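FYI, not all chains are in this one, though none of them got moved.
Letters A and B name the chains as they come in the text, with residue numbers starting at 1 for each one.
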Amino acid sequence: MSSSFGTLFRVSTYGESHCKAVGVVIDGCPSGFELTESDIQGQLDRRRPGQSTLSTDRQEDDQVTILSGTENGKTLGTPIALQVANKDQRPQDYGSMKNIPRPSHADYTYTLKYGIRASSGGGRSSARETIGTVASGAVALKILKKKCNIDIIAWVSSVGEIDSTPPDGNIITREMVDTTIVRCPDREAAMKMEQLVGELKEQGDSVGGVISCIIRNVPGGLGEPTFEKMEAKLAQAMLAIPATKGFEIGSGFAGSRLRGSLHNDPFTQKEGRLGTVTNRSGGVQGGISNGEPITLRIAFKPPATISLPQKTVDFSGKDVVLEAKGRHDPCVVPRAVPIVEGMAALVILDMLLRQEARKVLQQSW
Amino acid sequence: MSSSFGTLFRVSTYGESHCKAVGVVIDGCPSGFELTESDIQGQLDRRRPGQSTLSTDRQEDDQVTILSGTENGKTLGTPIALQVANKDQRPQDYGSMKNIPRPSHADYTYTLKYGIRASSGGGRSSARETIGTVASGAVALKILKKKCNIDIIAWVSSVGEIDSTPPDGNIITREMVDTTIVRCPDREAAMKMEQLVGELKEQGDSVGGVISCIIRNVPGGLGEPTFEKMEAKLAQAMLAIPATKGFEIGSGFAGSRLRGSLHNDPFTQKEGRLGTVTNRSGGVQGGISNGEPITLRIAFKPPATISLPQKTVDFSGKDVVLEAKGRHDPCVVPRAVPIVEGMAALVILDMLLRQEARKVLQQSW
């Protein structure tokens, strides 16, 4: 069940790098909703490898097919199976590394866990596994937009030590994010990031980064205390993305350094509801959305697979120097932007459905 | 189901500030295990209010009773119900704030969500709700120690802007942590922290902080990709603790600034297994434990309830100045240490049981 996520809008993903297909089954998608492959393909295109000179050369067009759950372009309410074929399989690239677990990679732990290793190494730790999240996340994004006008926009806010000026969260759009290939809306910082990533690619090194995400127009009341608080499920979702090491909501770690008198968000009257003057809470209080934008930051480590020589040991414990072959991203954050958006959408839609279910009975006593 | 957590070792908590009792039911606890109230009381004592001059004056002795699931001091394999009575209930303290949602507190969002408000304000957002986590976590801690010699030790690493020197993670003990009432093992920093918290208490202000946690002797192979990776469930667990705003595993946000060649943890031969020379991964790779210590940092915001006057609005949107009454902690991190340990224990034990179930069939083909 660990490849499933969600309670009422529940997704189950499958597939690794070198099998026939990767995909996802969505259980609990509302019926009567217009849905075709074109609603999904856009986010997959933003995730796929080979889309710019900055990412891996692995070429996959990653065309999605809806296998079930729709008819005449509308959802039936039954499970929606989405699938993407694996075309560009080159397991031979990994042959030389067969006996050497890559440092900081899942090669070793997958072997520990399952007692067997996929030829590609880390099996489901592969970035291809995220296709299911992005595809089902695209469905959730469309529903959230259409039903509640909810926007979920992520962007790259830092690469290595290059920080960027934050955009205006109220107006940032996916189009603005995509104006740079590194997906950082601060063009000046983006240029430096692109240069750095290009250099590291040439050197055979890699670098980490941070993705920021804003979720606008979330109605108040979403989030399920106590173990499924809004921030708890968002944290789980984000830390389930490969290569993530940190999560912040609202003021995050910086907020821990402040006094309450400076950190608290005073209430104020907004159109038809209470709002807050500041938003250090990041849109949640007590695990429940308060109607303000939800703001997140997610830390990604540098990709583990580098072609620079590394002194390590093989599976038998013998000293070796590893020079990894294969096609790898020097920096994952530009391609991880739609993954973050997808994960956020899966969480928000599930929370929305759960709260709506609650409200139906509540209002009627 | 959002008040339940875990798959094979599953806890369900109940209770708010001003009801008759708070508690937890543990489903799936292995049988034949020695368990009495005294195994649990110690961690509850570390959590309870009024244990030092730094925390709230609310007095609760928080004595736990085992209602079911054991006989003659041994677990039966059936659900274990643990209960703590609420003795010191003073709902009247909140009367004057009835019409004013406290800034950055759950008063407002609980009302949005449930359409009703407990007299105490945020209902289950109260710190008393964490008793269930600490009590069931104490059971998990004992099992993990006895079965696998796993140690889970948390401590306060910063309060406000006061940082501390990290202890040696390999040897830190709960006793060392408890040598200072602020639960920071760096005595010099601890003294400053205590002074600051004392001042803020007097001023009616509050401050945030960071808790660090190390989990030693975790066997490799624990964690359930892809949505229940070790770090994903730990992140969910920690962000389910009231007042948390951030989570890091291993190198965290700092790791996002590094290059792969500097960040990767090379493998080396350790006694009977592969280990890593460094531990920027924080004990997990690809969502699965690698046998190295798991290292976490959790950010807590300053408590929302302060007695300094705050300009805000009441539920009707009218401008007011709030001066909160009631007994509140100026800084929650010292009391949150056993909560972090409990949450970590719930995650690790559940993962351990799931992996053991897998291994039984694996080894037998």
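Miscellaneous remarks
The working rule: a contact is a pair of C-beta atoms (placed from the backbone, for glycine too) under 8 Å apart; a residue touches a chain by one contact, two chains touch by 3 or more.
No experiment lies behind these values; they were computed from the predicted model shown.
Identical protein chains form the entire complex, numbering 4 copies in the structure file, with 2 of these shown.
As a working rule, only the chains that are shown with their structure count from here on.
With centres taken as mean Cα positions, chain B sits 26 Å from chain A. On chain A, the positions that touch chain B within their shared complex are 1-5, 7, 13, 101, 103-106, 108-110, 112-115, 122, 124-125, 129, 158, 160-161, 200, 205-210, 220-229, 231-240, 242, 244-253, 255-261, 263-269, 274, 276, 280-282, 284-291, 297, 299-306, 308, 310-313, 315, 317, 355, 358-359, 362-363.
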